[in-house]
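Shown here: the complex without one of its protein chains, the others still in place.
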Amino acid sequence: GNPLVLLAGPCVLESYERSLYIGKTIKEITSRLGIPYVFKASFDKANRSSYNGYRGPGLEKGLKWLQSIKDELNVPVVTDIHNETQVEPVSKVVDVLQIPAFLSRQTDLLYTAAKSGCVVNVKKGQFLAPADMKNVVKKLEEAGSEKILLTERGASFGYNNLVVDMRSFPIMRSTGYPVIFDATHSVQLPGGAGTSSAGNREYVEFLARGAAGVGVDGFFMEVHDNPEEALCDGPNMVYLDKLEDLLKDLIAINEITKKKINK
Amino acid sequence: GNPLVLLAGPCVLESYERSLYIGKTIKEITSRLGIPYVFKASFDKANRSSYNGYRGPGLEKGLKWLQSIKDELNVPVVTDIHNETQVEPVSKVVDVLQIPAFLSRQTDLLYTAAKSGCVVNVKKGQFLAPADMKNVVKKLEEAGSEKILLTERGASFGYNNLVVDMRSFPIMRSTGYPVIFDATHSVQLPGGAGTSSAGNREYVEFLARGAAGVGVDGFFMEVHDNPEEALCDGPNMVYLDKLEDLLKDLIAINEITKKKINK
Amino acid sequence: GNPLVLLAGPCVLESYERSLYIGKTIKEITSRLGIPYVFKASFDKANRSSYNGYRGPGLEKGLKWLQSIKDELNVPVVTDIHNETQVEPVSKVVDVLQIPAFLSRQTDLLYTAAKSGCVVNVKKGQFLAPADMKNVVKKLEEAGSEKILLTERGASFGYNNLVVDMRSFPIMRSTGYPVIFDATHSVQLPGGAGTSSAGNREYVEFLARGAAGVGVDGFFMEVHDNPEEALCDGPNMVYLDKLEDLLKDLIAINEITKKKINK
Partner (left out) sequence: GNPLVLLAGPCVLESYERSLYIGKTIKEITSRLGIPYVFKASFDKANRSSYNGYRGPGLEKGLKWLQSIKDELNVPVVTDIHNETQVEPVSKVVDVLQIPAFLSRQTDLLYTAAKSGCVVNVKKGQFLAPADMKNVVKKLEEAGSEKILLTERGASFGYNNLVVDMRSFPIMRSTGYPVIFDATHSVQLPGGAGTSSAGNREYVEFLARGAAGVGVDGFFMEVHDNPEEALCDGPNMVYLDKLEDLLKDLIAINEITKKKINK
């Protein structure tokens, strides 16, 4: 019977002011709607299709900004990490360490993240069957963690395309941990723009409502006040001014679904 | 703002009595819930994995039974056809001619069905992109038909597995025709049982609620009072005594979704 | 230790003269190379993406042309059939009845073709696992046929794309029947050109040599003296004047491979 949680923010920390503005606006929305909010932004995009892509402010400056935003908004913060050495400094600032999908089977990264005491949110690899996430969970549990989130963000479907197999929600939920739907990365077309990934923002709302119908515990969305200007993942980010309407629908659908998935 | 339509019944006409019983029970449920009902059953299963599978009573006896059930229940009837010669006799009895997924690109079958004056329900081939259904629609329209339904029943995903790509609902809906979700064939594991197809009934309710969240115009479900005894598709059919609860959820979710997909 | 067989010709019977010319040229090539040749052309393309595609001369005229070409060239002939009623007239003319991939699980078509006494060449459905072809073989055997060919033509791989899984050759060969590689349809991009299928002719030679390396019993190729002018499948057909060079490589590779796959 828990309310849906929302992990949201810009793809990457662009300027401090813009990141704060986006987070603040989302905080106001989620407060009105009565759902918990976790601010999300990356300090470094470590696997852009090409060098030309903006990577972010980097670890040091990024963590300062995340700390400020956390203090300013009084919300927990999630960010993604890319190797074991980042766990220690990042875990001092954030509440949720996120394991990127490509890295979802890197044993040492999982182990170190689990040891940090933070919540660990693992994005299911595009190459992984939902049932195989039980092995990921086991790695985290054996490192002593019981604060785990599992996120669906699409599975490889031929080339330059992802498909969301919604059977993954009940399958991953059977591990006993909450399941999140990453509604914006799931509509990416990886490599689809030649030197960067394309995406279909138009499907975000459809798939998000679908996931709410199937039954999830929360949503992950990248949100921007002007995705056309965004320095990363513009083609799939949600417009900030459309977020509230979408969340209202998700909450309403969840009211129906949650009676079924919690029994 | 139309209510969800339900196309449902046993996979294949087993005995007349059992088929009638299933149809009658579903009719009672849909009447209580206030949604339109179309009785579905096949007279011939023309592409079983092996000869050993029960194929049904055949065309002549099957059409007699369908006519009787139609008269008895006072509901429209849908059945699938497999070649052009069946269109004429079948279209005299049924209201909706269904084109099986494997046959969804057979030009003459589509053309002849469209000429019959019946509604034509085309199941999207497991090998077809949703966007390619516009070519199927065009074939039907050029034959003079404007009574078209398009049904999602899963796409090939590796071997012996199907995935429901829920982007297909808005994509197919953009043709202007109603879109149906076949919730029971979508959970098949084709060839998964060696000489017949396996299935995962447990996912039907999840995917059906998901489709309602994304936005569809109706559902197709194979339903049986005792799937364990069923002569066809037992592993994926819905239990008759669980149908009403499921439909209630789908209707409730549709109330939320339909405001969005009709705008 | 059998030599590779070649099933080849234009996709569809265009004019009688052109079809004969293509067949005659291929006959000369295969005679020089010492491999058996079966002339291939369709009398009707029954599942074009749209009506606008040329469908061929039809059954009656098509069979007359096939008979003439067969007599003129003194080679066996293969053509594809689309429903049970075609089996009787077509089997009077041709030596090999071909079951299209989309129809590879249609029980009555398989049964009727098997009863005809002709060799039956089944193209594996894009939606079928190679191991599931054992069920197709069983249907043909139970109808009394032992003259069976199994053809690989690609498996669905996401949307508008096919992939050739070369494990399919040993898997299908384990049924005991010869395995053919359809080198030209395997490079199709189904629906890839909007209202027709696109293709990548450039990969034909690569995949054909690959299949020879894995081990097959023959090749199926659509060949045209001027694919740019072809009325069907132009983007993937092989240039007639490049066929001999390609076949020489396939024969040479087969010399190496056949010692392994026949042991």
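As written, the chain order gives the labels A, B and C, with residue 1 at the start of each chain.
Here, a residue touches a chain if its C-beta (ideal position, glycine included) is under 8 Å from a C-beta of that chain, and two chains touch if they have at least 3 such contacts.
Here the structure is a predicted model, which is why all the values come from computation and not from measurement.
Colleague: Given that one chain is not shown, which residue among B:Tyr16, B:Tyr51 or B:Tyr159 touches it?
Modeller: B:Tyr159
Colleague: Sort through A:Gln126, A:Thr175 or A:Thr257 and give me the one touching the missing partner chain.
Modeller: Of the listed residues, the one touching the omitted chain is A:Gln126.
Colleague: In the full complex, which of C:Leu207, C:Met221 or C:Leu240 touches the chain missing from this view?
Modeller: C:Leu207
Colleague: Go through chain B and note every residue touching the omitted chain.
Modeller: Residues of chain B in contact with the hidden chain: 157-159, 161, 163.
Colleague: Applying the definition given at the start, please give the residues of chain C touching the unseen chain.
Modeller: Interface residues of chain C facing the absent chain: 155, 157, 163-167, 169-170, 187, 200, 202-203, 205-207, 209-215, 249, 252-253, 256-257, 260.
Colleague: Considering the whole complex rather than only what is displayed, give the residues of chain A touching the chain that is not shown.
Modeller: These residues touch the chain not displayed: 46-51, 55, 82-85, 102-103, 105-108, 125-132, 135, 138-139, 142, 155-156, 159-160, 190-191, 195.
Going forward, only the chains that are shown with their structure count from here on.
Colleague: Compute the distance, rounded to whole Å, between the mean C-alpha positions of chain B and chain C.
Modeller: Each chain's C-alpha centroid was found; their separation is 33 Å.
Colleague: Where the centres are mean C-alpha positions, what is the separation of chain A from chain B, in Å?
Modeller: Here the centre of chain B sits 36 Å away from the centre of chain A.
Colleague: CA centre of chain A versus CA centre of chain C: separation in Å?
Modeller: 48
Colleague: Hunt down the residues of chain C that sit against at least two other chains at once, touch-wise.
Modeller: Each of 159 in chain C touches at least two other chains.
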